[in-house]
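Missing here: one protein chain of the complex. Every other protein chain is in place.
Coming up: subunit A.
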Amino acid sequence: MNSEYTYDDIEPVALNEEQPQLCQILYTDQFKSVMGTLLALMKKNEYSDRALALTGLGIEILPSHYSIWIYRYNVIREIGKDLVDELDWLETISLDNEKNYQIWNYRQLIIEQVIGTTGQYNYHREFPIMAAMLSSDAKNHHVWTYRKWVVSRFGLFADEKENSFVEAMIEQDVRNNSAWNHRFYLKFGHEQGDAATSDVVDEELEYVKHKITVSPQNESSWNYLLGICNKFNISLQTLEGFCKQFVNDGTDSADEIELIKSSYALEVLAQVYNDDKSILYYDLLSTKYDPIRKNYWQYMKSMLI
């Protein structure tokens, strides 16, 4: 319990004592004391500093329980708690709860409150906590999702720092799909994204092709390339020359030997050709370069016209 406050006047609710039970959890004494007292305070509808302190402990031990978050949110509004302090507190618990959904949603809620009351928010304070989280897990889904909210809420699509950040993340690990997804979001995700200039499209095509050349068997970069083609209706035929550098099927001249560097290049070429070469490539995928998806490649072969 929090030593700053006293809860002596509160009779903790006894947790789940009826019998028989299902999935009975053997609670620790601390759990029973914190959750029991918290339930009692909620029942009383008490909005106070000590209630706030106890919600902090409650969230530490039961972080995905919405009622505590709702109660805390109502407490801070009732007692007029400083919202920036609330963000500080959130940061202290984030690192211990990497897979928690609630923290980031709550953070958005608090920031919207700050904007609602003061008309502004210094979004720069969001970056250190996100950096700390991503240094622990560079693919943290919650943090990347939250980051998209920050980008769109504060209009950072073209922000130089944000663009350098995502470049550095891809540089650090070219297979970090979250980073590639974020890049796609920055370049093409804003509301005017469909009107992205052809310059940006060309730059991105060049960028991703370079990354594929460095690491040809990388699903993330291939998806980025195909994603651009799909979004901007660029025909796959335009990728033929690029893909062929990863595919020597050994049929061009008698003395050449088969050398394939990327199953993804084979996939694209099979779609580009739609003829006997496609049959050959689907068979190569089935037998040698991506045999786990053999049934799928045979299905694709059967769909050729």
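Note that contacts are C-beta pairs under 8 Å (C-beta built on N, C-alpha and C of every residue); 3 or more make two chains touch, one makes a residue touch a chain; residues count from 1.
Operating definition for what follows: contacts and distances are computed from a predicted model.
A.B. asks: For the chain omitted from this view, which of "RNA-splicing ligase RtcB homolog", "Terpenoid cyclases/Protein prenyltransferase", "DIS3-like exonuclease 1" or "Adenylate kinase 8" is its UniProt protein name?
C.D. replies: The chain we cannot see is, by its UniProt record, "Terpenoid cyclases/Protein prenyltransferase".
A.B. asks: With the missing chain put back, one of A:62, A:90 or A:236 would touch it. Which one?
C.D. replies: Here the residue in touch with the unshown chain is A:62.
A.B. asks: Considering the whole complex, not just the chains shown, which residues of subunit A touch the missing one?
C.D. replies: 13, 15-16, 18, 20-28, 31, 35, 39, 42-45, 61-67, 69-71, 73-74, 101-102, 104-105, 139, 141, 144-145, 148-149, 175-178, 181, 184-185, 189, 215-220, 223, 226-227, 230-231, 260-263, 288-296, 299
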